[in-house]
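I'd like to ask you about the structure that follows.
Heads up, one of the protein chains got dropped from this complex, but the rest are sitting where they should.
Here is chain A:
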Amino acid sequence: MFYKVLFMDSQHPPLETLQDIKRMMERSSRFISLSGWSGISAGVCALVGAVVAQLRINSYLVGLRSDYTSETYYRGETYTLSGNGYDLYRDLLLIAGITFLAAFISSFLFTRARSRRNGTSMWDRTVQRLAWNTVLPMMVGGFVILRLLESGFYGMVAPVCLIFYGLALVNASKYTLGEIRYLGYGQLILGIINLWTGGWGLYFWAAGFGILHIVYGAIMWWKYERQPGQ
């Protein structure tokens, strides 16, 4: 009874005040509008990209195995053997570029939609810090991969992608939903295993960028965005 009178006197009951404080702390230091759908869409893009890349590689392998020495015909296209390696390299880079763009744009759109629903800005201090801390490790990874490609260490590209992306996510977890750390750990484990399993790079890449993203996105959606009754 005493407390009841007390709380009617004070405008803010303690529990509500504490929740207020927690909300302010989070909103001011972390970007919390990252949508689960972003993870799912990025994962789907990665899987589609991986399938296309695998098909392209298959076509290259068939070309090498065939008896034609100068050129080979596969899936409606003619590949000359001499140009094969270069064509494959160029096509894979193109596939990787398109996959990255599609994943980036689709995840950006989902997160922007959620950000608008939450009424938070898409370019405040929290976003800037999140962006910088994610982009920096990825950019360094990009340079490493460029050098690996130049040096012909193609088998190292997938594990290095996974490792630098994993480090970027662990780093980013301080500036957004903390659970993204576990997605980072997953990428790191896959990347490290893949360092010794060259040739299976595309499978590891698809597991990390595809399946882990989708699982993470689905869990995040379930935890934070699901409307009751849905």
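Just so we're on the same page, a residue touches a chain if its C-beta (ideal position, glycine included) is under 8 Å from a C-beta of that chain, and two chains touch if they have at least 3 such contacts; residues count from 1.
FYI, contacts and distances are computed from a predicted model.
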From the names "ABC transporter permease", "Thiamine pyrophosphate TPP-binding domain-containing protein", "tRNA N6-adenosine threonylcarbamoyltransferase" or "Transcriptional regulator", which one matches the UniProt record for the unseen chain? "Transcriptional regulator"
Contacting the left-out chain: of A:14, A:178 or A:199, that is A:14
In the full complex, which residues of chain A touch the absent chain? 3, 6, 10, 12, 14-15, 17-18, 20-22, 24-25, 27-29, 121, 124-125
